[in-house]
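With one protein chain held back, the other chains of the complex are shown just where they sit.
On to chain A.
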Amino acid sequence: MSNSPQTPGIAPARLDAEEVARNFSDLHPAYDDHEAMVAADRCYFCYDAPCITACPTSIDIPLFIRQIQAGHPEGAAKTIFDQNILGGMCARVCPTETLCEEACVREAAEGKPVEIGRLQRYATDALMARGQHPYERGEATGKRVAVVGAGPAGLACAHRLAMKGHDVVIFDARPKPGGLNEFGIATYKTVGGFAQAEVDWLLKIGGITVETGKALGSDLSLDALMDEYDAVFLGIGLQGVNALRAEGEDKGGVADAVDFIAELRQTSDLSSLPVGRNVVVIGGGMTAVDAAVQSKLLGAENVTIAYRRGRDRMSASRFEQDLAASKGVRLIFNAQPKTVHGNGSAAEIEFEYTRDGANGLEPTGETFRIAADQVFKAIGQTLDGAPNGLTLDGNKIAVTGAGRTTRDKVWAGGDCASGGDDLTVTAVAEGRDAAEDIHTALMG
């Protein structure tokens, strides 16, 4: 090992490969059979269960857990996939602490919810391990639908359309399908190449063609797609990144957190990935937490998340915050970046404290500096490259009902569309529901 956490600047191999591999292993390891039985047994099979309501895809959670109890995890998986074809990924990445598990009555009763996410993983893993796909393509309708974006929204939409018998072509600008499942989600949430395996498994239904390296805007136009296909679904996510608006933002060492994470997810040898000795992440969401935690896991000596508002406003859940803290990440609240200092490259970053004033957030005038040879911006992604002619709602594609845009024959869902949280599971729900609506429109 040539470098250490104390090596100055941005450097690879701060930890040996073995330690890095250990650091990036499964955050919540899979249950074995007995653990799953014990965990499943805690479910009360609530009437009209609150967890179902809390799940954006409305999985019948008590039913699938009962199927696990009864020794039938594959049946449990079917119950899950009926509602959420990316139930395997969602089991790994959903912030369950703010969704189903928050609603679990055992959370209210004893602060220990049934571990729904891990049970869901147990069930979906069991069925996926069989290598077969549990659904068949519906009888061919002769209708053709173009799906732009192979993220969770696009994949869920395509799968449901295939179930209905439509022919689907998915176009994606990137070289691989999966969207942020492949390029964004933290490594330790989806180990072992799960994202691609899941896409391959999903496509086994047939009737779906994936064309990568095809970007809407440059390689394709919406009008051309509308001419060629009976309907178009847009699931293009958020490709833009908000600017920091701090002095010195253009200095070396300042980068977008999502780019760092994408590179991290694609690299075949994590220990070769350079990371700063002093890393500062600016933002308060999952992206900020993931960039910070993974920097630390790569061997950065000091990692800090600075968020401009108070802890309670942070969009990363308390679980995510505690995860960061447990890995040694320092969290600073009520501090906004003012200037990145350094000669060509970042060396320090200066913050100013904030408080809630009459007209919103206001600076207090008090500043402080921390060492920073790498600064990650994680202050939110924005819609970038939405096709012309679609009405926007704020900075997302305006949709009504199940993803209907203002243009006929064009639906949208997932992060790029208005409404709903920017979560994998929400994208799945929106893609699925748009597919149902497209089907009704095409066959009506």
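Observations, loosely collected:
Just so it is clear, contacts are C-beta pairs under 8 Å (C-beta built on N, C-alpha and C of every residue); 3 or more make two chains touch, one makes a residue touch a chain; residues count from 1.
Here is the rule we go by: contacts and distances are computed from a predicted model.
Selecting from "ABC transmembrane type-1 domain-containing protein", "2Fe-2S ferredoxin-type domain-containing protein", "dihydrouracil dehydrogenase (NAD(+))" or "Transport permease protein", the unshown chain of this assembly corresponds to "dihydrouracil dehydrogenase (NAD(+))" (UniProt protein name). From the options A:A108, A:A197, A:A224 or A:M443, the residue with contact to the chain not on display is A:A108.
In the full complex, chain A contacts the hidden chain through residues 34, 37-38, 41, 44-50, 105-106, 108-109.
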